[in-house]
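Pasting a structure here, questions to come.
So, chain A:
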Amino acid sequence: MLLQVENLAVSYGNIKALHGIRFQVDEGEIVSIIGANGAGKSTTLRAISRLVPVAPGSRMSFMGKDLLQYPAHKVVTELGISHVPEGRRLFENLTVMENLRLAAFARKDADHIKRDMERVFDLFPRLKERLSQKAGTLSGGEQQMLAVGRAMMSAQKMMLLDEPSMGLAPLLMLNLFEALKELNQAGTTILLVEQNARMALQFAQRGYVLESGNLVLAGKSQELLENPEVRKAYLGG
Partner candidate 1 sequence: VQPIQPTIKIGINAPLTGDIPKVGEGTKFAAELWLEEIGGAITVGGQEYQVELVIEDNESKGESAAAVNTKLITQDEVLVIVGPQASKQAVPAGGVANDLETPMISPWSTNPNTTLNRPWVFRTPFLDPFQGPVVANFVTEEFGFTKAGVLYDIASDYPKGLAEFFKSAWEELHGEGSVVSFESFTTGDTDFSAQLTKIAEAGAEFIFAPQYYNEVPLIVQQAHELGFTGPIVGSDSWGSAELVNLCGEDCYGAFFSTHYAAEGATGATKEFIDKYNAKYGYVPDDVAALTWDSLNIVKTAIEDCGQITGDIKADRKCVRDAMANLKQFPGITGNMTFTEDGDPIKCAVIVRISEEGKFTFYKQICP
Partner candidate 2 sequence: MPLLEVRNMTHFFGGLRAVYNYNVTIEPGQIRGLIGPNGAGKSTVFNLITGIYTPTEGDILLEGQPIQGLRPDQISSRGLGRTFQNLRLWRHMTVLEHVMLARYSKLDYGLVGAFFGTAKRNREEARTRQIAMDLLKMMGIADQADQVVTNLPYGTQRRVELARALATAPRLLLLDEPTAGMNPGEALQMMEIIRQVHRELGLAIFLIEHRMKVVMDLCEIIQTLNFGEVIAEGTPEEIRNHPEVIDAYLGKEVLF
C-alpha cells in the first residue's frame, strides 16, 4: 500500500470541506476521485500535498511514513509526490524552460534531470517549440502540458492530478491521457481528480465518489460506470 488516508478532515475557516474521509492507493495504480463542484476533491489533493492544514485526528501515511511529518516542499523532495494543481498555476512570468528547471530545483542528479526533460519533450513536443516563451502567454492547452511536464520534473513516485482535462481540445486530451498512461506504466502511481467522470473512470482502475466532503462510494471503475446512481449524478444520464 502506497498511500493510506484515514479520517482526513479539512476546514477553511468556518467552512468544513472534508469530514474525515478514508481511502488508499496502491503502488502502480491509477485511482480517480470524482464528484460535483465543491465536493472537496481539490482539497483532498491539497491536503496530501500539505498545502492546507488538516484538522487534528487526521492520519496520512505514504510508504509507511507519516506524511504529516513532512512540510509541503519535503513531500515533493523526500516522498516523491508531485502535484498538478487545479488551474495549472504556472509561473507565468518565467519561460517554459525556467518552469521546468525550477521544478527540478531540489534535485541534484543532473543526468536524470536531463533524461526527464527529454521525456517531457517526447510527450509534449509542442513545449519544445516554445521553450523561451513566457508561460503566461501559452494557450490553455499548452499550459496544461507544461503543468504536467513540470510535475514530471519534480517527482515521479506518485502524481496527483487536479482536473488535467479542463479546457483541453479533444485530441489533446487523448494525447494527454495516453501520456499519463505511459507515465504510469513507467512506474508512477496516479491519483486523478476529474469533473469529466466518464473519462476519468475509463482511464482509472479504481474510483471513489466524493460528495460534500464525504466519500460515498468506492469501487472498480467498471462497477462505478455501471452504477445507476453514478450514471445519473455524474455521467449525464
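Everything below uses one rule, namely that contacts are C-beta pairs under 8 Å (C-beta built on N, C-alpha and C of every residue); 3 or more make two chains touch, one makes a residue touch a chain; residues count from 1.
A word on the picks: all candidates are chains of the complex that A comes from, given by their letters.
Computed from a predicted model, the values in this text were never measured in an experiment.
Trainee: Sort out for me which candidate, 1 or 2, comes into contact with chain A in this complex.
Mentor: Candidate 2 is the one in contact with chain A.
Trainee: Hey, which residues of chain A end up touching candidate 2 in the complex?
Mentor: Chain A reaches candidate 2 through residues 34, 36-38, 87, 126, 137-142, 144, 163, 166-174, 195-199, 202, 233-237.
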